[in-house]
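The complex appears here without one of its protein chains, the remainder shown in place.
Coming up: chain A.
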Amino acid sequence: MIEFTFWDIVRNLLLAARWTVLLSLAAFVGGGVVGMVVLFFRIAKNKWSRRLASGYIALFQGTPLLMQLFLMFFGLPMLGLRIEPWTAAVLGLTFFASAYLAEIWRSGVDALPRGQWDAGASLGLHYLQELRLIILPQAFSITRAPTVGFLVQLIKSTALTSIIGFEELVRTSNAINNATFEPFKVYGLVALIFFIMCFPLTQYARTLERRAAAH
């Protein structure tokens, strides 16, 4: 049997944590891009487009992320795509994030006074120009705190990709635990690493919130 020292465990966990970070970033960026598209549908003038986007958001917010990941993992091969855990993880978390981010940003758009749209229109701006120059910058700015808060949720959610076989922090810790039989130490360390990643972001979100409340 291979002997694992404490530092072997820590080193292996930290190496695996790189994948957690990478996956979180990829899903956040991907979710942001897809979330923008969903947002466009969600705030469009067309009633059916709004309903479609609402349905999309309700679907992702009303089902477990684990099921969404399973459907990606088993569904994409049915379309003839060869799929690795990494692809299923990124795609699953991207769609998951897009629904939440679209809903967060939509709340920002809704919070803006009607006059902002009217002012844009009176300046002769086109709908897309209004969005780009007036509405979206303000909507993003007032929803910065919940957006950062969601990033924390997303980082924690990457733990679920261990179940579909992606080698991130939790899956690696399962393997280490099976070799060392020291679950208390191993899972304690994993929790600590997640805490170190998430806590500063949580504090940052809180600062943003306080600053927004002061205005």
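We take it that a contact is a pair of C-beta atoms (placed from the backbone, for glycine too) under 8 Å apart; a residue touches a chain by one contact, two chains touch by 3 or more; residues count from 1.
The rule we apply is simple: contacts and distances are computed from a predicted model.
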item: Among "ABC transporter permease", "Insulinase family protein", "Putative Phosphorelay protein, contains HPt domain" or "Anti-sigma-W factor RsiW", UniProt-listed name of the chain not shown; value: "ABC transporter permease"
item: Sole residue of A:T63, A:S107 or A:T207 that reaches the chain not shown, by the stated touch rule; value: A:T63
item: Identified contact with the non-displayed chain, of A:V10, A:L112, A:A159 or A:A175; value: A:A159
item: Residue ranges of chain A at the interface with the undisplayed chain; value: 59, 62-68, 70-71, 74-75, 78, 152, 156-160, 162-163, 170, 173-174, 177, 182-184, 187-188, 190-191, 194-195, 198-199, 202
